[in-house]
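Pasting in a structure now, in structure tokens, and then I'll have a few things to ask.
Omission of a single protein chain aside, the complex is shown with its protein chains in their original locations.
Letters are used for the chains, namely A and B, taken in the order the chains are written, and counting of residues starts over at 1 for each.
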Amino acid sequence: MTKILEVKNLNTSFFTHLGEVQAVRGNSFTLNKGEILGIVGESGSGKSVTAMSIMGLIDHPGEIKSGEIIFNGENIAKKTNKEMSNIRGKEISMIFQDPMTSLNPVYTIENLMVEVIQRHKRVSKKEARRLAIEKLELVGIPEPAGRIKSFPHEFSGGMRQRAMIATALSCDPKLLIADEPTTALDVTIQAQILDILKKLAKELDTSIMIITHDLGVIAETCTKIIVMYGGLIMEKGPIDEIFYNPQHPYTIGLLNSVPRMDVEEKGRLIPIPGSPPDLMNPPNGCPFSTRCPRVMQICKEEPVPTFKVNDNHTSACWLLHKDAPEVGGFAKGSEIID
Amino acid sequence: MADNRFVFLDSNLEDAEKVRPSLTYWQDAWRRLKKNKLSMIGVVTIIFVLLFALLGPFFTPFSYSDQDNQYKNLPPVLDIFNVDEDANFYLSSDYNMFRLSDNGRLEERLKNTDKDPINKIYTYIMNVDGVDREVVLDFSYNLLPTKQGYDYDYTITYEGVEYTQPTGNMWNKTYPFGTDDLGRDLLTRIMFGTRISLLVAFIATLVNLFIGVVYGSIAGFEGGRIDDIMMRIVDIINSVPLVLYVILLMVLFNEGGLWNIVIALSTVYWVSMARLVRGQMLSLKEQEFVLAARVIGVPKHKIIFRHLIPNAMGPIIVSMTMMIPSAVFTEAFLSFIGLGVSAPMASLGVLANNALSGLLTYPYLLFFPAMTIAIIILAFNFLGDGLRDALDPRLRKG
Partner (left out) sequence: MSNYESYSKGVLYMSGYYARRIVSALITILLISSLTFIMMHAVPGGPFTRERPVPDEILRTLNEKYNLDASYFEQYVDYMKGLVTFDLGPSYSKVGTSVNDLLISGFPISAKIGLMASVLIVVLGIPVGIISALKQNKPIDYLVMFLATVGVTVPSFVMATLIIYFFAGKLNWIPSFGVSDWRGYIGPVLALSGYSLSFVARLTRSSMLEVLQQDYIRTARANGIREFKVIAKHAVKNAMIPVVTYIGPMVAAILTGSFVIEKIFALPGLGRHFIESITNRDYTTIMGMTIVYAVFYIIMIFLVDIAYGFIDPRIKLGKGKA
């Protein structure tokens, strides 16, 4: 497995005039070629900021405080905006949540796509156009040669999202980040978009990072999951591990709060009570301590280390410490990494 | 890592988000408005201007039409020659000599007893304790061929002392803003002028408000064909710059007069209010409380006046606040082209227009009315901007 991206201890904050908002407080993870990684969490958990940090799109008053983002052997966290603009759209691409507003309404799709292609490749306009049509076909837009001359408002929501994906793919990036790609779309269109993403990973070996709050999307597409809360990674691992062997109360809470078709008995949905922490004054210990049903005193006082559950599965919960009380389902006594 | 900290706690949920007390729309808007420094400056200025216009004249010794021929065209700040106690001379540009007291009051105009145009010497008499003393003005310097190359253009001689430069300057305490060409106190005239300008603006705005709200509500609420026709009429009116209509009407009326101007202004400026209200109506009438009212059987006009219009008050208020400076401007503009209120009533615009011809010699005559116009417009604009931000429901944080 070739490593495409390695994030080491990423810390990103926003220095507003009211104080420092610590959006990401020390994330570390890796992504390999052809993998689809899902980052799941509530609003404010830091998942979008992680993605924007990787892209170098964190703007004043925010900045990457510390940490490394290793892509293609280089630490891109330190690159200037100008340097990053060479990477964005070419090596790493990103698509966003709302397709209705994410395309410039006064230019044609052709104009927008050719611009991106010619920015990163030395090709003629004709060649760029051909490449654009090719990508539109790849994402399933009918009659791409004709439709490329349309304006964004002439496309439906699903088509616009596909056009965005096509643009993002136009220069064959190694990594595609998708921030809530299906949230604003109908369920049927959702499925189609997710299919496209899966196809990309399989056929072109593109690594994909999907950010979402929807566990269903994760279950459908991802091979690896990261669960974030309060700016920190709570748990990460392969999809089967996370779904069938969750080792963090927050993950368990999330799984319980989603209606599932594979559960026989019709139990109640259990929401997680409380609200997310204030990132200007993050709590000392585990960010989930204020809402955790199994909170211990140490959880409120000491920052939680990362415990290794097994080969690819880690979790940041004090319940995994050898001194913690025995709780059913939790692999107490796991090794500490960190 | 102490062992005893691995102990379960009772789950007490501390909510991270603070719950704030909720405010009504108006409370929230007032709070936001107060925070906006510029609009608060605007409010204070408007109050000050109102006091100035309404109460000011009671504090000046003159009325707006009192003329004093002796004291024509005196500026507010005077270059004076202090020759003695309570004896400060001021020389006007038309060669009149005045005496001022030490605290700036105009005491008298000195009688000009002799004029020698050949040698360019004028003589004046000042009576001090019963004795006539001479004041001699010699302005032949740099004028006559024999007297060239001097630093100064004139000398004033009194009691043997020759003065070539003013000794200082004084604020004209009798006429703080100076006088016009008929010797009328400019300060009082400006107070009255402000009254008239604001009166015209307020009345015209109110009439426009009324017509506009009614017209717009009907168009927006009825919708369909009625709306189409009504808006088509508005479009046609709007195809031509509104000022042209006003000009034509004023020419038709043939004389100025407050009411004529108000009527002229009210004939066309309601269209912007109508369009705004119609827009509000169109979006509000889809809401459920309207449906509910209809179902209960509330008659149409009641729905409009008691339910819809109050909800549209925000933009209406902002629009009204912005209409006032616009009306002040238009009235001043009309005065400038000769279609303002007629004498002796003078609005700020008329005062400014009258002052035009003497701009270079008596700039203060134009400066004060113009400043007042600008201050009024500025204050209302600041307030209007602040109101627009404060009343915008999208910016609500309460």
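Annotations for the structure displayed:
Operating definition for what follows: contacts are C-beta pairs under 8 Å (C-beta built on N, C-alpha and C of every residue); 3 or more make two chains touch, one makes a residue touch a chain.
Just so you know, these numbers come straight off a predicted model, no measurement behind them.
Between the chain not shown and the residues B:N69, B:S93 or B:S239, the one that touches is B:S239. Checked against the full complex, the candidates A:S102, A:Q192, A:T223 or A:N310 give a single residue touching the omitted chain, namely A:S102.
In the complete assembly, the contact with the undisplayed chain comes from A:G89, out of A:G67, A:G89 or A:P249.
Residues of chain B that touch the chain left out of view are 235-236, 239-241, 243-244, 247-249, 251-252, 254, 325, 329, 332-333, 336-339, 352, 356, 359-360, 363, 366, 370, 373-374, 377-378, 381. Residues 55, 57, 81-82, 85-90, 93-94, 96, 98, 101-107, 115-116, 119-120, 143, 146-147, 149-151, 153-154, 164, 167-168 are the ones on chain A that touch the missing chain.
Here is the rule we use: only the chains that are shown with their structure count from here on.
We define each chain's centre as the mean of its Cα atoms; on that basis chain A and chain B are separated by 58 Å. Residues of chain B that touch chain A in their complex: 1, 3-9, 11, 13-17. Across the interface of their complex, chain B is touched by residues 273-278, 290-298, 300-302, 318, 321, 323-325 of chain A.
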